[in-house]
Structures are given as structure tokens and as C-alpha cells.
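See below for the structure under consideration.
Only a single protein chain was left out; the remaining protein chains are all shown in position.
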Amino acid sequence: MATVELTFSALPAHVRTARLVATAIARRTGVEESLLDEVRLAVGEACSRAVEAHRAHCPGEPIRIELRDDSGRFEVTVSDQAPSDEIHQEQPLDLGMLSDSFMTGFGLAVISGLADDVEVFPSPKGTDIRMSWPASNGIPTP
Amino acid sequence: MATVELTFSALPAHVRTARLVATAIARRTGVEESLLDEVRLAVGEACSRAVEAHRAHCPGEPIRIELRDDSGRFEVTVSDQAPSDEIHQEQPLDLGMLSDSFMTGFGLAVISGLADDVEVFPSPKGTDIRMSWPASNGIPTP
Amino acid sequence: MDLKLDHHNEDRLTIVEVEGEIDVYTAPRLRELLIDLVNKGNFHLLVNMEKVDFLDSTGLGVLVGGLKRVRAHDGSLELVCTQERILKIFRITGLTKVFGIYASVDEAKEAHGKDK
Partner (left out) sequence: MDLKLDHHNEDRLTIVEVEGEIDVYTAPRLRELLIDLVNKGNFHLLVNMEKVDFLDSTGLGVLVGGLKRVRAHDGSLELVCTQERILKIFRITGLTKVFGIYASVDEAKEAHGKDK
């Protein structure tokens, strides 16, 4: 069972709540202080991506984020319910191609650059992004 | 739909996460700074109560907290799945009667003393505690 | 913000310094300390709450539990607290009538001196 699960409607303000929760739990799970910035940013990116996808495809559906600290690693999974139709950016950056709304390419680039380990599972029913970082303790006993 | 929903396993450490989330969302929803302490404490009490009840009755089941900011008030509902068998404390305090483990009586007394508005719905399938505070804004647009 | 605990003896009083959050997560550590002190024969406890920034009903429970234990030995458990946010919790739960609450360690020591 996921240790903590957060479900929120597809609004940018909630991405901040998700960042706050992820950072707090990461800290408690014993993720190194120097990695907390990366956790905050990567989780924020994954949630922003999900919010944008929902706003385009299914604004009424909630987004889910699962945070687990029971495996010796701090593991976060962000799940959206928007059909995956991403154009994976393989070619080098071309300014003209970039829109200034949310850019999936940048988002995923940031996540891959920051998470210690990332897996993306796109499917017609939605995308799961799973990220994890080393953690020194699970739930500590008081 | 609840704006944000947090689900967590019945561990004391997660009560802190719930407090953190409730305080952050209350602040953003425009609950007055002077009330944030009360939000933090009341939500913490309701979650502690739920954690204790689950540990006694159903340690494997998760606890749910819903936070809504769409009604002009900040509303929090904490739901447990433990059968309600509370002895409602009606008589004055008697030291001898009090155990030093979690005291339902104190917990509910604190919640009632702090939340602007509280409703408790006990049932054989679990208890819902709903609390709310005045809030000056819903989700603000950026 | 975690819980820090410390204690030392002054005259016949054992002063317990508490700093941080006493909640469902940390209260067990305070309970252990109080039990340990009583087991070692310290029956007059003064808990300094001035550096406590959060107290919930689990924490109240531990304090009441400590009080029951020392009373069994004709002892006392009193508090130092001037923080309004913390006092409020004692007031809401009616515990201001149960605990001696002082504005400073010195004030508590003085009252204690007179008692005995």
C-alpha cells in the first residue's frame, strides 16, 4: 500500500501542495538535504505536466500522487488520466517549434535530469511517472 | 468533488503530513493567519484520533482527509473506518479514569474548542469529523 | 520541528526541559522519560513548556499520565508556561484546574519552597 496518497483537481495551485507534501515526506524519509531541491522540482514538473494534460483532455478528473517510503528509497508516482499523445522530442532544440505554454519536452527533460531514477508509463488511459531517490530511513519509530 | 484528498496509512508520522497540508491549504484559501494555529491543531487532533482508532481496530486500512476550498469556507473532513464505540465523556474530569494513551475525550474537546464549526458523524463503519473555518478566497486565479 | 528533551535537578525539583512539538508522533518519548524519572525516585517534576511550539491531546495525555504516577508517590508534576497558544489548550480541556502552571521556573521553585 502506498504510504501517502494525494488526490487533487487539475489546478496549478495544487501543484504547490504536491511539492510541499513531497518535500516534507522526502525530508522525513531521510532523503539527503542536497537532494530535496531536486525532489521538489521533479515532483512539481510531473504534477504540472499532469495538470496541463487534464486541462486539455479531462479537466474534471483528479490527479493522483503516491508517495512511498517503505522500500529503502523514497518513491513518488504521479498518475494522470489523460490519453497519452506526447510527441517525444528527439531532435535538438528549435526555438520556432517551442510554444510558450507548458512544454512537455522541457518538463520531462527536467525530471530526467533530476530524479535519481525515472520511469514513464504512457498508455491510452493515462500516464504514470515514477521517480525515486535514495533514502536513509523508512518511517522512523518515535 | 473534494479539492484535495490525502490518504495515509495509520502511522503517527503521517499526522504531521496531514497538519502540514491542512495548514498550507488553509493559508492559501485565505484563512486568517490568527486561525492557522487552530486549523493545525484541530486537524491534527482529528487525524491522531483516527490513527489511534485504526491501530486498535484496523491497522491495515488507510485514513482519508478531504480538504475543500470551494464553498467560501475552508472545510476539512477526516474519515476513519474504525467502528465507533466511543464513550462520550459527559461527566467532569476524573483523573483516575484517564488513561495516558490517547484520550478521545481530550481530542474531541480540543477540536470543538478550536474549529469554527464541527460535526461528528459516528457510524458502525467509521467516524467522519467535519470542521470548517471562514476563508476569504477560494482558489485564487494567478 | 522535532522534540528535544533534557532534565536536571534543582533542590528537590526535577526540571524537565521540553523543546519542539509534543504530538502523537513524539509524545511516546516524553512518556518514557517521565516514567523513567519516576522509576528512579524523582517525584517532584517541573515541566518547562516555554520552548514547546506545538502540543496536542496526546501530549496532554502524557502529562496527565505523569501526574498520576507522581501522585501515587505523593509527588507533584507542575508546568511552566506563559505561551497563550499552549495555555489555550489546557484551558479548553479544563486541565488548568488539574496542573499547577507557573510563569517561570523561579516562580515554581518559590511556590514549592513554601509548600513544604
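As written, the chains take the letters A, B and C, and residue 1 is the first residue of each chain.
In the analysis below, a residue touches a chain if its C-beta (ideal position, glycine included) is under 8 Å from a C-beta of that chain, and two chains touch if they have at least 3 such contacts.
Note that the structure is predicted; figures quoted are calculated from it, not measured.
Taking the whole complex into account, chain A touches the unshown chain at residues 12-13, 15-16, 37, 40-41, 44-45, 48, 51-52, 92-93, 95-96, 98-103, 106-107, 109-110, 113-114.
Note that in this section only the chains that are shown with their structure count from here on.
A centroid comparison over C-alpha atoms places A as the chain most distant from chain C. The distance from the centre of chain A to the centre of chain B, each centre being the mean of the chain's C-alpha atoms, comes to 27 Å. With touch defined as above, residues shared between interfaces to two or more other chains in chain C number as follows: 25. For chain A, residues touching at least two other chains, in rising order: 142.
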